[in-house]
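Left out: one protein chain. Kept in place: all the others.
Right, subunit A next:
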Amino acid sequence: MSATLQTAETRTMTGAEIVLQALKDNGVEVIFGYPGGAVLPLYDALFQQNAIRHILVRHEQAAVHAAEGYARSTGKVGVVLVTSGPGATNAVTGLVDALMDSIPVICLTGQVPTHLIGNDAFQEADTTGITRPATKHNYLVKDIRKLAGTVHEAFYVAKSGRPGPVVIDLPKDILIGKGPYSEAPQAPHRSYRPQTEPDMASIRAAVRLLKGARRPIVYAGGGVINAGPEASRLLNEFVHMTRMPCTNTLMGLGAFPAEDPQFLGMLGMHGTYEANLAMHGCDVMLNIGARFDDRVTGRLNAFSPNSKKIHADIDPSSINKNVKVDVAIVGDAGAVLKALIECWQADEQPQDRAAIAEWWRAIDGWRGTGCLQYRQEGSIIKPQHAVKRLYEITREMGRETFITTEVGQHQMWAAQYFGFQKPNRWMTSGGLGTMGYGLPAAMGVQIAHPDALVIDIAGEASILMNIQEMGTLAQYRLPVKVFILNNEYMGMVRQWQELLHGSRYSESYSEALPDFVRLAEAFHARGMRVTEASQLDDAIREMIAHPGPVIADIAVAKDENCFPMIPSGAAHNEMILAPGQKGGVTGVTDEGKVLV
C-alpha cells in the first residue's frame, strides 16, 4: 500500500489520539476520570499533550457527578473517562442521574479488545448493555474508521434536543490501532433531528388562552436552564409583560429570580403554599421546560382540576405523559419564549387586568400564611436558619456563588431558603435523588469557576457517600465548602417514618458518625464544628474566608421536619404546614403510602 495521504481532513493517528483530537475539536478543556488497564492508551496520550486537563477523581461515580456539575454550571458538555468493567459499572449511578436531569455528559469507557468481547475476559462488562437504559444513547466502537465520527456524533446527541448522557465504549485494540481522523460532519444527522423551533399555530393557541386567562400561572423547569441564559432572560421578560405569577421546579430554580415579586417560590411536594395553591386554582397554566413530575403534581386526578394546560417541551415524549394538556408546543424553551413574546405583542386581544389583580390578591392572601416561617429560639440551630443565614451572608458579600446539595431534608431547605437570582448557580440531583451527588458536583463547578464560591449544602449521611472526593479537593486545591446540616439522622427518612410509619425510626439514625473536623484535617482541609446559634454567622464568614476546602459541621435540631409538604397521593390543596401554621391538613391516605 502506498503511503497514506495526510490532509487536514484525513490524518492517520492512533485511536487514543483520535479520541483526544475529537474532544479538542468539540471544545473540551477538562475531563474527569480514573485510569485502569483498558484505558491506558488514552492515559498515555493524555500524558503527551497539554490541551486537555485531566482531573483525577477518587471514584468513578464522582467523575460523572463532577462532569454534571461542570456541565450545569457552564452549559457545556461534561466529559468523563473510566476504565472497563468496574470503572464502567461504578459510573452507572452518575449516568442515570444525568439522564433523569437531562444533563449533557459524555462518558468514555474502556473495554476489553474486540476479539475478547463476550469471553468473560478480565474486567469485561457488557457496558453498552448495562448502560442502554442509563443513557440517552450509547456506542460500542468496533471499527477504528468510525471512531472520530462516533465521538463527534456523541457530542451532537448529548447536547441537542433534550440533553443527556452518552457512553462511548472503546475496546483497547481500537485505542491502540491506527486509523483516519475526520472533522465533525456538516451534514445533518441521518435519523436524530429534534425539533427546536415551535410551530406557530400552537404558539398562537397558547397566547389566545393566556390572554383570556383570569388566573394564569407560569410553571418553569430545568428546560429553561438547559436552553441557556438567554431563555431565562426571555422568561423574565415574558412574566413581566404578562404580569403573571411564576413558580419554578426544583430543577428550574434560578431560571426566574427568587427575589422578584412575581416569584411564588418552588412548587411541588416541598413547595410553597402560595405556589401550590396557585397551581391548584389557576385557570390557565403555562408549563415551560418542566415535565409534570410526580413530585410536582401530587395526586394526578386532583392536579389543577379547573385549568387549561399549555405544555412547551423540547421532548415530545414529555407531553401528555402524565398530564393531558390542551396545547402542546414542541421546541427549545428559548425559542418558545421568544415566539410567545412576539405573538403576545402582536395579539390585539386585551388582557383582563382587573381579573389578574384579583388573582394576585388571592395569591397574596396565601403568601400571608408565611409557610416558610420558622422560629430560631435558644441555642440550638434550626436547619432552616442555617441555610437562610448562609444565603444572606453570601448575598451581602456579593461573591459569585454556586450551590450544590446532597439529597434529603437539607436539599429541600436549600431549595426553599437559598434564593437564586440567576440560572446555572444551583445543582442538585432532582430526578434520581442521588445521595453523594453534591460534593463531586461542587468539584466540577469549582473546576469550571476557579474564583467562585462553591458550597455543597450537605447532610451528615449523604456526605459520606462520596467523602473520598475530599482527596480530589486537596490535590487540585479546590476551595469547595461543605456545609453539613448535621441532624444525626437520615432526616428525610426519619420524617417519613414519623408521618407514615408511627414514628418507628428503623435504621435512620446516623450512628457512629466520624469526627468531621478531624476527617477534614485528614484530607488536608479545614474542619469546623458549630453547635451554638450565636456562633453561626461568624462560622459562616470564617468558612467563606478560608482560602482552601472546608468542612463546616453544623449541629442542627435533630427532629425538625421539612414543611410545607404535600404527602404522596395528596393534592396540592392538601398540604401539611408546619405546626402552628393555619390552612393545611394532616394525614396520609392508604393509597399514598405505597407511593415514594
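Quick note on the criterion: a contact is a pair of C-beta atoms (placed from the backbone, for glycine too) under 8 Å apart; a residue touches a chain by one contact, two chains touch by 3 or more; residues count from 1.
Assume contacts and distances are computed from a predicted model.
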Hidden chain of the complex, named as in its UniProt record, picked from "Polysulfide reductase NrfD", "Acetolactate synthase small subunit", "Cytochrome c oxidase assembly protein CtaG" or "Electron transfer flavoprotein subunit alpha/FixB family protein": "Acetolactate synthase small subunit"
Options A:His54, A:Lys321, A:Arg395 or A:Arg541, residue touching the unrepresented chain: A:Lys321
Among A:Val92, A:Val105 or A:Val157, residue touching the chain not depicted: A:Val157
Touching residue (missing chain; options A:Gln186, A:Asn301, A:Gln345 or A:Ser379): A:Asn301
Among A:Arg53, A:His115, A:Arg132 or A:Arg145, residue touching the chain not depicted: A:Arg132
Subunit A, residues in touch with the chain not shown (by the definition above): 128-129, 132-133, 136-137, 140, 157, 161-162, 190-192, 194, 300-301, 315-317, 319-321, 323-324
